[in-house]
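Input: a single structure, listed below in structure tokens.
A single protein chain has been removed from this complex, and every other one stays in its place.
Order as written gives the chain letters A and B; numbering starts at 1 within each chain.
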Amino acid sequence: MRRYVLPVLPASLLGSVLLSAATGSVKVPLESVIGGLLGFRAEGLAATVIDLRLVRTVAALASGASLGAAGAILQSLFRNPLADPFVLGISSGSSLAIAATLIAGTGLGLISSYDPQALYVAGALGALAVSLAVVALSSLLRSVLGLVLVGVMLGYLASALTTLLVITSDVERMRAFTFWTLGTFSASKWSVVSSVLPIAIGSLLVSLLVAKPLNALLFGEETAASMGASVRASRVGAVAVAASLVSCSVVVSGPIGFIGLAAPHAVRLLLRTEDNRLIVPLSALVGAELAVLSDVAARTLMSPLELPVTAVTSLFGAPTVLVLVMRRWGIR
Amino acid sequence: MRARDLSAGYGRREVLTGVSLEVEKGKLTLVVGPNASGKSTLLKTLAGILKPLGGVVLVDGREVNRMRGRERARTIGAVTTSRPQVSEMTVEEVVGMGRYPWTGPFHLLTPRDREAVERAMEVTGVVHLRRRRVTELSDGQLQRVLIARALAQEPDYLILDEPTTHLDAPSRIEVMTLLRDLASEEGVGVIASTHELELALRFGDKIVLVSSGTVKVYQRPEDAVGDPEFAGAFSVGRSISLSPVSLSVEVLQRPRGDAPKAFVVSGSGTGPPVFRALVRGGYEVSAGVLHENDIDYHVAVSMGLEVVSERPYFPISEGALRAALERASASDLIVFTYPPVGPLNSGNLRLLEELLSMGLEVYGIGSSRTYDVPGLRVVGSVEELPIAGERRISVAPALPPWSGTRYTGSSPRSSGSSRDRSS
Partner (left out) sequence: MIAVLLLGLFGGYLAAGSTVGAGTVTVTREIERTVELRTTLTERLVQTVTLTRELPVTVTRTETQVVERREPEVRYAKLFSIERGDGYTLVKDGLNRTILLVRRGQSAPQNVRADLVVQVPVERAVLMSATHVALVERLREYSPGIWDRVAGIMWGRSYQWFFPEVERMIEEGKLVDVGAAWSPDYELLVSLRPDLVMIYTFEGDPVRSKLEELKVPYVVNSEYLEDTLLGRFEWIKFVAAFFGLDEVGAEVFRLVELRYQLTSHKVSASIEALDLRPVKVAWFSVYRGTIYVAGGLSYVANSIYDLKAVYAFSDLKVTGGAQVSLEEFVARASDADVLVVSTDLIQSLEALTEEIPQIAEFKAVREGRVYRFNSNVYQLGYMDTEGWFLDLASMLYPELFPEHTPSYFVAL
């Protein structure tokens, strides 16, 4: 199984990128699309349209890869198959911080409209805060369901605070923001994507380094310590990397749910492995692909109306959660 | 590895104090003690998993607590009771994780690493399982794999917390044998805790007793057996004893004041099952005549039975016979176990003759006898004896009378008929 899967994954990712570039409300000939991907600029309208699709695709790749890797790290860290940035409320915490920064910052004139760097920092701090809260509370609640409940609580809290912030502004802003809180690639801009991309890539590389200690932690904290792993440093490092990745994703697209949940499970199913050195990077790959395909669905299913991405990811995400919870309960 | 005036515990809670012991390379040290006495705490503190609350743990002069993780992992390997959540990992991968303190940030294995992994798997005998997934292993196999994992660290010392608990009997012996070989053949300093007292006494080079908040170190298992404090740590009110010869645990007989008396005539190992059954049955048991080099003698003594004995290699004397006769005739139940009889103990047959002639009833455990003694009431097995009021009678097959060497004294009855009473 492993032999076939490893080359197939990148190939299908390329395929989905091609699909994304070739799909849309305006018909563009395939040659122009392929040319556009390879760097040849097409003519007039085709160029603009391909560029529009390209920026969305790159945004989806960055956001999806970040979420996939973050989900893999969180699931290993919390020893919980239901861990996912959205489910654990980390995405909500991130978007709360970003909303507060946007609304307060522009109101006070600190930042001009959508400044990606400033928002990344805010988002990372928000994600970190919620992650640490989950870690602290998870030691009190060791069960699978308990962790999910904690995440849902924190998620609701963050959403409520966000709504409070937004509700004081006008109706139009509320509507736009509500749409954003469910994730979208529609307003992806090169300026944002190109600022966040290096941070995302950096964080993904660091996530590879976290894999070895995460593997040790699978044996239990005491055994991991006896093997020479520094347990506390590894936990903090893993949480920090996950928070950074989640923030990258939220800045680019707003919070998207279930990709962080489904990608690692898909990898585990395909490869039948527990080795984080494989799971983390491959979850990034699968997450990127899921994001690209979800984006294509979001903009074509009800064209010209665009669906929020989480609406699409819920289609595979919600059943996944159900199956996982039932399996746990079934064993009990 | 040396612990000096060590205090061990969790947080503020001290579990053990004043611990000083040494784990020597090439020796197997086994830690025993009643439940919750602090065995795990001690081992985790030695391994550096727990911080000492006082005192110090040293390895080759360096403080274990101060060592950096990698360095410590290369010196000390630990196997705890936790089961890893690695259901999908293969055995080879699990053992490979043991190279953690030797590999780089991506845990890529060099040929040297692979060598160590191979060795670890060979020594623990799990090479043939290398591609199996952890979920497919039996408990015994898993335990060996986890030990292999610790071995892959190539440590000088190996610390194991209850490696044999939850294993079936053959696996326990397997693991213990492995630990002993690791010590004696690989030169690793092994220290492990176990609930199996007898295994500990048999396999260990050194015994450490953990109880009442401190430890006592015995340089030889025999020292432990001979120390009444040792047995006392395990029993409530002195209900067991340890036989220094057999290194086995025996239940002391504690008869009630009005308990019926039993007298057993046995030898060469036929006695102990009967002793134990009768003691369980509530009898106050005595035995005789037993030679002091007979195993039945040792067991009887361990069990606290009154024994009429004879010096080794001397035929049973008149005095001994008389004493035995006195005892037996005062008993409510007399049992004969058909031991092998030779010139030195044929006196026991005369004893039986005398008892029968006095009109006393003598039971014989007939299931594995090779000769017959006329006049005995033969039952098939120990269970059929009138244990504390129960009477169970069964048919016992007839056997030819004993035809052993004659002895000086009276001649044995040797008639073709056996007067078995059967119903």
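In this text, a contact is a pair of C-beta atoms (placed from the backbone, for glycine too) under 8 Å apart; a residue touches a chain by one contact, two chains touch by 3 or more.
None of these values were measured; they are calculated from a predicted model.
Chemist: Wait, the hidden chain, what does it touch out of the ones we have here?
Modeler: A
Chemist: Pick from A:A100, A:A187, A:A311 or A:V325: which residue touches the chain that isn't shown?
Modeler: Of the candidates A:A100, A:A187, A:A311 or A:V325, A:A187 is in touch with the missing chain.
Chemist: Which one, A:R53, A:K212 or A:H265, makes contact with the chain that was left out?
Modeler: Among A:R53, A:K212 or A:H265, only A:R53 touches the chain that is not shown.
Chemist: If the hidden chain were put back, which of A:A22, A:A42, A:L102 or A:V150 would touch it?
Modeler: In the complete complex, the chain left out is touched by residue A:L102.
Chemist: Considering the whole complex rather than only what is displayed, give the residues of subunit A touching the chain that is not shown.
Modeler: Touch with the absent chain occurs at residues 24-26, 45, 48-49, 52-53, 102-103, 106-107, 113-114, 169-170, 172-173, 175-176, 179-180, 184, 186-187, 189-191, 299, 303-306.
The working rule: only the chains that are shown with their structure count from here on.
Chemist: Taking the mean of the CA coordinates per chain, how far is subunit A from subunit B in Å?
Modeler: Distance between chain centres: 59 Å.
Chemist: Help me check something: in the complex, which residues belonging to subunit B touch subunit A?
Modeler: Residues 44, 47-49, 69-74, 76-80, 82-89, 93, 97-98, 100-101, 103, 105-107, 150, 153.
Chemist: Spell out the part of subunit A that touches subunit B in their complex, as residue ranges.
Modeler: 79, 208-209, 211-212, 215-216, 218-220, 222-223, 225-230, 268, 272-275, 277
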